[in-house]
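First, the structure itself, so that you have it in front of you.
All protein chains but one are shown at their positions in the complex.
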Amino acid sequence: MLLEIKDLRIDGSDLDGKTVEIVKGVSLSVDRGQVLGLIGESGAGKSTIGLAALGYVRPGCRFTGGSVRLDGQDVVNAPLDLLLQIRGRKVAYVAQSAAASFNPAHRLIDQICEVHQRHGLGPRADAEKRTVELFRKLGLPAPENFGQRYPHQVSGGQLQRAMTVMALIAKPDLVVFDEPTTALDVTTQIEVLAAMRAAIREEGAAALYVTHDLAVVAQVADKILVLRHGNAVELGDTRQVLEAPREEYTRALVSVRKSESNERGAHAKAPVLEVQSIDAAYGQQKVLFDVSLLVEHAATVAVVGESGSGKSTLARVITGLLPPSKGRIRFQGEDLSPALAGRTKEHRRRLQLIYQMPDVAVNPRHTVLEIIGRPLTFYAGLRGADVRRKVEELLARIELPAHFADRFPGELSGGQKQRVCIARALAAEPELIICDEVTSALDPLVADEILKLLLKLQDEQGVSYLFITHDLATVKAIAHEVVVMQRGRVVDSGRKEEVMAPPFHDYTGKLLRSVPEMRTDWLDEVLAGRV
Amino acid sequence: MGRLFQRMPWITRLGLMLVVLFALAALFGPFVAPYPEAATVGDVWQPIGTEGFLFGTDTLGRDMLSRLLYGAQRSIGLALIITVISFTVGAICGFLAAIAGGWVDQLASRIVDVFMSFPALILALLVLSVMGSSLPVLVLTLAFIDGTRVFRLARAVAVDLNVLEFVEAARLRGEGQWWIARKEILPNALPMLLAEFGVRFCFSFLLISALSFLGLGIQPPAADWGGMVKDNAQALAFGLPAPLLPAGCIALLTISVNLVVDFMLDQAARRSRRG
Partner (left out) sequence: MPDLAWLIGKRLLFGVLTLFAVSVLVFAGTELLPGDLAQVILGQSATPETVAAIRAKLNLGDPALVRYWRWLSGILTGDLGNSLASGRPITTVLMPRLGATLFLAATAAVIAVPLAIILGLLSALWRDRTFDKSASAATLAAISMPEFFIGYLLVYVFAVQLGWFPAISRISPSAGFGQKLWAIALPAMTLTLVTTGHMMRMTRAAIVQVLSAPYVEMSELKGTPRKAIIFSHALPNAIGPIANVVVLNLAFLVVGVILVEVVFVYPGMGQLMVDAVAKRDIPLIQACAIVFAITYVVLNMLADIVSILANPRLRHPR
């Protein structure tokens, strides 16, 4: 038994300084060479447990009970100098944000070799040799010279691999990976994931892999521990957890987004929005090139792409926030003014937008009543009791109780805030709602509920959606039509059944193949398929 | 409000109580002062605790306590008037510049940059040396200097808030600029602005005291704390702490205000972290 955690309890403090229990008695164990996946939504305590394996708690947190033993050694009560010997040497850490976790003032090689030298593992030349070897193993370009660069001089995916090198340099027995691919694009994620998995297997290290993405952890972990609100929910072999989950919560996580598919009802094919040959630029930087698309009544068009594809810029152009330099936008058969200032109140009402981050999309100083009520007053001229009656009606439609009208956003969860944003858009009785990554800031189960709500509302109201997303699972669940964007251009488009079925367009195929699937042999198949 | 008071550390409560005390002195000081402001009522430089003169007498034999009370009204009142003017003008201009953006914002910001690159005391000395030290000149000059600082803060806060999506949502809805400034930005900027009000009050209060101390502020025989320090500086040579009384009042008030401001900034930071 390499790592053994028993009944671990950790307290932290919230923003008001009140003490809250983050980890509520979790036990787990990791054998040599074994990979354990820790999975859970935000607030599950998974990162806190990962750090506890290094005998570390973040400032403001403290161990309150239980034990953490690494190779038999108690690391919770160990003196600091012993911990210093263990950290980096026996157990190493890979953080989520490589960009922030490398010191901007030093070269990569110096930061990596520092571990080797601090632990007295031999001369610097040896450390450098091993670093280059690991660079090569992780597929970094020009491994001999790669370390000479500063952190800001390499890409995010490369930096994440460099951090894995830093973790592996001293041949640790255990590596803690804390959401190492979450910040990366899907096509980058698959490369990094494959490189990291190959490296820990070759090095024979055990790993604790912390993530919120079950499909990702399925590719690397031997066993999975599901966490929720600081408690262990289910522990099992990866295959068992995925194929035969025992607990209700795990079942929900596994089946997330597998079920729905948006069947299009019979409807008139009247176009709601036509985007015709749009070019757009931020200052001198051109970001959209000849983009066209069409949204029909009561239909959902998904715009997919990775970061830098211009998909969010497209949303800004359609809403009028960024006037295009070329092309035109037609809305229900009328020309839309390119600039926001030129649009009529009626046009604004019929075209609504829902944002990615519900936290900043609603004014924290307004009540839900004010937030949802304002469009009612602004567009329909409702006042007083009429507003409240209508707001309560809308709250019922988004499945929130009527008394939420008097709450402030600070008293709502992320998912509830997003529901309020949806209600605010609905209050305007729009024809088209642009959804800009509306589920990507939410936990999978919450995201799932939001998608179901959007589908239900479409059935009831016949509203159209333009769905901006990077997540192909969302596309599969909700779209009728798909538009694939890459570097500011539309590279593929059409009905979902055609775009997302073979034969694929090159880039669409690459995107689809990069999305981790919830089965254990997915990564192997993809890698095998390349050769 | 009561909850806020509960959350305060004892030192902030102390500061708040002192601020209230000074405010009461400024409001009612002249009514409770035992002697008139400028009348010679005793011997020169009577020490503290002399019969009939709680805080002694000054360089012309005027009652220190009475002059401190009259001075409270003048020093604090003037600084308050200056701050209110600079705040109203500076904050409104700053908000509008931030919401307008473009060249209006650029031009206004560059002009303010130039004035801010000039030390405040020097600028005040320059203007007062030529215009003479009349009350309106004093108030307008200091309000202007102060206003440039308010402008910069108000603009920065509004620029930060302006890019947030709830403001964008209001703009997309078609709300007017004035509505956005009032309903979306102001409520969120308020904690920062309240704290800034305290900071700016201290700034103009210290500046006006410094100018009076240099003989360029409020003119005798009117009592004000900065001028009283200057008048009684000689007393030190005779071993009397007379100038320390008004100077100490100035120090105590600014410390108290800053204690409250510190707490408010802390609260504002907490709130913004919560989102």
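Worth pointing out:
Think of it as A and B in the order they're written, each chain with its own count starting at 1.
Please note the rule applied: a contact is a pair of C-beta atoms (placed from the backbone, for glycine too) under 8 Å apart; a residue touches a chain by one contact, two chains touch by 3 or more.
Keep in mind it's a predicted model, so treat the numbers as computed, not measured.
Only one residue from A:Leu70, A:Val115 or A:Leu512 touches the chain missing from this view: A:Val115. Within the complete assembly, B:Leu125 is the residue of B:Met8, B:Leu125 or B:Ala222 that touches the hidden chain.
For the options B:Ala97, B:Ala223 or B:Ala247, the residue in contact with the chain missing from this view is B:Ala247. Taking the whole complex into account, chain A touches the unshown chain at residues 51, 54, 56, 58-59, 83-89, 92-93, 95, 97, 100-106, 114-115, 118-119, 150, 152-153, 166. For chain B, the list of residues touching the undisplayed chain reads 11, 113-115, 117-119, 121-123, 125-132, 202, 206, 209-210, 213-216, 226, 229, 233, 236-237, 239, 241, 243-244, 247-248, 250-251, 254-255, 257-259, 262.
Note that only the chains that are shown with their structure count from here on.
The geometric centre of chain A is 48 Å away from that of chain B, both derived from CA atoms. Of all residues in chain B, only 164-166, 168-169, 171-175, 183-184, 187-188, 270, 273-275 touch chain A in the complex they form. Contacts from chain A toward chain B in the complex involve residues 15-16, 319-321, 340, 343, 345, 348, 353, 355, 357, 359-366, 374-375, 378-379, 410, 424, 428.
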